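A single protein chain has been removed from this complex, and every other one stays in its place.
So, chain A:
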Amino acid sequence: MITALLLFWPALAALLVLLIKGQGAKKVAFVAALVEFALSLFALSAFDTQSGASQHTLSLPWIESAGISFSIGMDGISLLMVLLTTFLVPLIILSAYKHEYKNPHVFYALILFMQTGLIGVFVAMDAFLFYFMWEVALIPIYFIAAVWGGADRIRVTFKFFVYTIFGSLFMLAAFVYLYLQTPGAHSSDVNAFYQLSLSSESQSWIFWFLFIAFAIKMPVFPFHTWQPDTYTESPAQATMLLSGIMLKMGIYGVLRWLLPVVPFGVSQWDEVVLVLAIIGIVYASIIAIRQRDLKRLIAYSSIAHVGLIAAGIFTLNEQGLQGGVIQMLSHGINVVGLFFIIDIIFSRTNTREITSLGGITQNAKGLSIFFMILLLGSVALPLTNGFVGEFLLLSGVFQYNAWFGGVAGLTIILGAVYMLRMFQGVMFGTKSELTENFTDLTLNEKAVLIPLVVMVFWIGLFPNTFLSISEPAVNNLLSIINR
């Protein structure tokens, strides 16, 4: 029941927000998102962290004759993803506090509506419901990015939209095929899919059908070409939603709908995926070093980080999977924080070019500290959240193949290079014309950054709080994969 509430509350709130004209919509949306966060905390409190099975389940007939049900529930991995979503969405709404978007009621309604899609993806226990929610999350973000975005938004977001739909249609075809393989009166329930025993040839192609959809969403090299442009052209809030939460849909999809469903397919292709992911890590890091636009730089760094997560989870060992889960949280928090800081800088100087900035530390001590902490989290310094995830992921990759681990480990060095180079260019040095009168953080900017920074340290110092939630679910997943 609580899951259904979590799923539908944002959509209901979105309808409410639609009715409110003017900038008041923002406040209502923020309160609604806070309520959603409270609901998710309640779900957490009632959650049995010892069990790997899905909890808070609800199953209602949807298309009865076809065996398709409206079936939702959460295991530890889903719960963490839901918590990430409900934690970030209020902050993202709050981060738009100063922006005066046109038609604010539509803007915030779309964000809340998207939240329903995101939660739906993470709690769906039925393949078609998953697909359904997958697209429900896409449509609002397309409109947010395409209507409120930058100058080249139309072309860029269109590419993004067609690209992702193209991938997800393959997923749909694979789901339909799997569904028709289930015995008896067919079912699209996740457990029915787990129990299928398919020939390794069919697993082989199904693997690619599903992987393309997830790989485009993440994005994994070479399916990433939509991402830097889309992140750059979207409004800041859309970029945060895309990078902070939406790309986790792809990784989550791999965990829930790819690895356990076609284990033989995975064992045939895992090496290819690891190679692609590792190429992506190095390639994106090197490109990030050469970027002059802050948003593009973080966009490429995001490809590198996601590449490591993808590599980690395809190793199919516990470290890799657990590292993937914890790194999803860390990456979500860090990247949202970094994009927000870029947005703060942009709103004051009207530029994102590193070369036109500089010397901001002299005026804005507070901003520098927050920026530094999030940045260190992102380059995986010990005691910060990034360290836990990257350590586990790299140790997972090392167990799989030491050479792969060695190359993937470059991410830490290269990451430090581009991140610190960026920090140096933006924050240190002499002031430019644009940063002459830079003002420090306002209260509401702090209100966004403080929770993020708290989480950076929380995950960094006490990762067990989160790892223990996902551990039974990860073990359960592994036992299904290795059956």
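Keep this in mind: a contact is a pair of C-beta atoms (placed from the backbone, for glycine too) under 8 Å apart; a residue touches a chain by one contact, two chains touch by 3 or more; residues count from 1.
Simple rule for what comes next: contacts and distances are computed from a predicted model.
K.L.:
From the list "NADH-quinone oxidoreductase subunit N", "Branched-chain amino acid ABC transporter permease", "Xanthine dehydrogenase family protein subunit M" or "RsbT antagonist protein RsbS", give the UniProt name belonging to the chain omitted from this structure.
P.N.:
Of the names offered in "NADH-quinone oxidoreductase subunit N", "Branched-chain amino acid ABC transporter permease", "Xanthine dehydrogenase family protein subunit M" or "RsbT antagonist protein RsbS", the absent chain's UniProt record gives "NADH-quinone oxidoreductase subunit N".
K.L.:
Of the listed residues A:35, A:58 or A:139, which contacts the missing chain in the full complex?
P.N.:
A:139
K.L.:
Which of A:8, A:42, A:166 or A:403 sits in contact with the chain that's absent?
P.N.:
Checking each option in A:8, A:42, A:166 or A:403, the one touching the absent chain turns out to be A:166.
K.L.:
Among A:176, A:196 or A:275, choose the residue that contacts the chain missing from this document, as touch is defined above.
P.N.:
Answer from the full complex: A:176 touches the omitted chain.
K.L.:
Thinking of the whole complex, not just what is shown, which of A:12, A:31, A:63 or A:383 touches the missing chain?
P.N.:
The one listed residue touching the chain not shown is A:63.
K.L.:
Suppose we count only contacts with the excluded chain; which residues of chain A make the list?
P.N.:
62-66, 128, 131-132, 134-136, 139, 143, 146-147, 153-154, 158, 161-162, 165-166, 169-170, 172-173, 176-177, 179-180
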